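The complex appears here without one of its protein chains, the remainder shown in place.
By written order: A and B. Residues from 1 in each chain.
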Amino acid sequence: MTAAMASSFSGVEIGEVVLEVENLTVGFPTPNGVVKAVRGIDLTLRRGEVLGIVGESGSGKSVTATAIMGLLAPTAVVGGSIRLGGTELVGATDKRLSGLRGAKIAMVFQDPLSAFTPVYTIGDQIAETVLAHRKVSKQQATERAVELLKIVGIPDAERRVRAFPHELSGGMRQRAMIAMAIANDPDVILADEPTTALDVTIQAQIIEVLRTAQRETGAALIFVSHDLGVIAGFADRVAVMYAGRVVETATVDELFAQPRMPYSLGLIGAVPRLDQSVHEALVPIPGTPPSLLEYSGGCPFADRCPMVIPACRAAEPALRALPGDPDESHTAACIRSEEIVERSATPRDVFPTPEVTIAALDRVPRDEREVVLHVDGLVKTFPLTGGAVFKRRVGTVWAVDGVDLDIRAGETLGLVGESGSGKSTTLTEIMNLLPPEAGSIELLGKPFAELGSSRAARKSLRSDVSIVFQDPMASLDPRMPVAEVIAEPLRAAGRSTEQIDARVPELMSLVGLDPNRGGLFPHEFSGGQRQRISIARALAVEPRLIVLDEPVSALDVSIQAGVLNLLAELRARLGLSYLFVSHDLSVIRYIADRASVMYLGRTVETGSVEEIFEHPLHPYTQALLSAVPIPDPVKERSRERILVQGDPPSATTRQTGCRFRGRCQVFAMLDETRRTKCVEVVPLPEPHWRVGTDHTAACHWPVDVDPI
Amino acid sequence: MTFSSNTEITEAEPTLLPPLGNDRQLKRARGGRAGILIGRVFSNRGAAFGVVVLILLFAFAFIGPLISGWSYSELDYTALRKPPSALHWFGTNNIGQDVFTQTARGMQKSLLIGLLVALFSTAVAGFLGAAAGYFGGRADRIIMLVVDVLLVLPSFLIIAILSPRLKEYGWIVLVVLLAAFSWMVTARVIRSMTLSIKEREYVRAAQYMGIGSLAIISRHILPNVASFLIIDATIAVGGAVLGEASLSYFGFGVQAPDVSLGTLIAANQNAALTSPWLFYFSAAGLVLFALAANLLGDGLRDAFDPTSVAGKRMSRSARRRGRAAADSARTSTPAAAPEIGTAR
């Protein structure tokens, strides 16, 4: 067979079938009926192969993975067949399954903190996996644990083996989790969103570790993710899941080159891309997935599909290859696949995309525009306290230590940084309107230091800046009807009842919500709609600047596209300025005019988006850009990855010199004299060879590379 | 080139619920919320039992004396220590008092004390707990010191010490004392819930709008801990009744000639074997009342908890693992109250 000779992209030879899933169904009984989370799935997995399962929340992808492990709740009703190397798993006894789990089939979970028992050491927990399946001594098991920790790249493994889970960083914990999964050389590894909880540079490291793990064991891997970019770079084959079914499956190249199902097309079109600078609107998929509770017949995507015809609703389409296909490797569940293929349809052909509004201010040169926000050398420290009863200061956390920002009228500044970089602290400092500890913040030319601590002085500035938060559930008071939520800033600003009553429906229409629904409570809206409510609230008092704190990272890509389009349009129509914080560089590239990169409390690079993404100067920016996966398998495989080492250092000691040098790929290659400068002198923002642009980076020895 | 059919594409995403057009529909929607909550309470057998028993006991305590034909202190010399009969439904005691009326009277006192104590202590706990959590710093330290001191002081002891002195003020003093010693644990829980709500983004948003602290506490924090306070108050009613009974048993609570369930039990404990009607009616009344309050509180907790599946044999672990599935079935908890703290 050809399959036996092929090899996967990670270089592992693809061998015999190890896992076969046939017509898998999973139902969860609830008082309102059975939730059919998985509705008939077929999968075949060969040794050495990587199968990516991609889908949005509620598509059933995690349930599928958990069902294969046999770890669903006892109440779950599982049907169909799962065969692992010839052994039927559905209906097998717990004893039988326990013998296979951890030995033949292993799993890597999403949240590596909660997945480890907090009271036992990492080493004990890994050794336990070995002891559960092999007749070895405790001593030998611990030695094996150390060996495994070394394989997954944990430095100082002999010592770390005795560490408790909370003593390791998120990335280290996920490495340990992978070590545990490969402890007994399994045939199949299931990875359920293994990098979702991690920063992008750590994500890149973990994906490398998973590749190593797969090479070491030769196992087949199922990689479950919502992130098309990660899937594009890692999987050999992809299954797209929607509403509890696989709606399309193909090799990764074929799927991204020509999807045959409108949903897959929409997903690909909805993702902003790091490597595209076109300022076109994203493709939004209207609507939300159907409820799996009352689902009845017809194509589940029909209600959201622009290509829907009456036949779509008659019966649920089966997965099928097209006539003329060489084999059955590319199948899609759509009755109009032929037309899509025939016309080589792109996402934009299928989904109507809004026109991009050009703002009047966009034609005014930047230098001539009003400065909306200016931050210079901002510092914020927190006391590090010890003791539970008598708190005393034992140290200082340098959360922000030298941040510079500059936002002009009608402009979007993207603020980029990983967790712990001080992004949130910077926002809090701006929103508090209090005099900063050191440095200066000016809003519309008014320095905060001059406002003093008087409430009245600050009150006048409150209407000029507002904020939209990340979590669409936590940012709205669940006990308040949404009209009240939107009216709150108006009341705080002292508007009259008549003004408020007139303004609230206007705001709801502005963000694309039905004004008649103001009496409903936040939980009665979907995630994307809740985020629109947040935006309406932020717009209420007609601010000049809106601070957007990760406004789309909690949303599924199809919903995210709609919200991003709305934000872009509002900016153009209302002449707003945005401070847009995101860990997702692709989103920044799509929405922002300028970008500012932060590392460990400092601004390391600033410039226009084109400059920063096309000609990054700072090694950290280069590493960040390199770590972001691109949803294009061909491009993704050909990229050279710059992997930064380790985790960011703790902010409890104030670093001298360059803060990034400990992880810096450039620093590692410098000679001793040049290194000394990095160690001793704090680098200042300089344009280096990009003179003539307002692009600056705080690096002593920048190197010209193209990480995208 | 476009494939768009003639179905209209709206930018806004439709929800699963039909849009509600007018006020009447809105009210119905909210009525529906309450309705669903009540439904959840009643689908819990314990809670339903609690509600029914509480209603019956209230009826017994307040209507009973009116229909028994006796006053609680009235003596019937023709019936001394007689077992239940048509004339005296629960029998009579040594000096010919009607046990039915006496039990009802004692129950009345116990119910009043229980309700008032629960009301006061919950109000104090809610206010002080929220203030300590929200303001932090010195206010927090002082309130928490008071909480700790009161927790260290055995309440029973202080009330016993003070009650002889305060006899003249009657049972209302007992209410104040019991309330003063029963708010601390709740306040601690409210404080920790407030600490987490304070970090929620909607509270931060309100702060950034320039809304004052007291307004934030009353508009955002208290409504969001209300469900916990309701549950806690329900359970506190039972606790207060037991506390009152225990004090009265030793003579430190309700004083003669007034009667409460505690004094009745104390007075008649030695007659339990010879004249059981003297003892068991009041004892059963006490246990039933506390049990009903506890079961109702437990049922309310389930009803308010959006993740609980009322009336279904579904383990919590099952719920957790099934959460991915529940995501897709967004209608499964359509109007469940937003999350309440998991403290306790």
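The rule is simple: a residue touches a chain if its C-beta (ideal position, glycine included) is under 8 Å from a C-beta of that chain, and two chains touch if they have at least 3 such contacts.
In this section, contacts and distances are computed from a predicted model.
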Listed names "Oxidoreductase", "1,2-phenylacetyl-CoA epoxidase subunit B", "Glutamate synthase alpha subunit C-terminal domain-containing protein" or "ABC transporter permease", matching UniProt entry of the absent chain: "ABC transporter permease"
Residue among B:Val175, B:Val189, B:Val203 or B:Ile265 touching the omitted chain: B:Ile265
From B:Gly69, B:Pro164 or B:Gly212, residue that would touch the chain that is not displayed: B:Pro164
For subunit B, residues in touch with the removed chain: 46, 148-149, 151-154, 156-158, 160-162, 164-165, 238, 242, 245-246, 249-250, 252, 265-266, 269, 272-273, 279, 283, 286-291, 293-295, 298, 313, 315-317, 319-321
Subunit A residues that touch the omitted chain in the full complex: 69, 71, 94-95, 98-103, 106-107, 109, 111, 114-120, 125, 128-129, 132-133, 164, 166-167, 177, 180, 183, 386-390
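Just so it is clear, only the chains that are shown with their structure count from here on.
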Averaged-CA centre spacing for the pair subunit B and subunit A, given as whole angstrom: 44
Subunit A to subunit B touching residues, read off their complex: 26, 28-32, 35, 37, 57-60, 62-63, 66, 71-76, 243-244, 284, 286-289, 291-294, 306-309, 336, 339, 343, 345, 349-350, 352, 354, 431-432, 455, 458-459, 462, 466-467, 469-471, 474-480, 485, 488-489, 492-493, 512-514, 516-517, 519-520, 523-526, 528-529, 532, 537, 559, 562, 566
Partner subunit A, residues of subunit B touching it in the complex: 1-5, 7, 9-17, 19-23, 26, 29-30, 43, 200-202, 204-206, 208-211, 219-220, 223-224, 226, 309-315, 317-322, 324-332, 334-336, 338-339
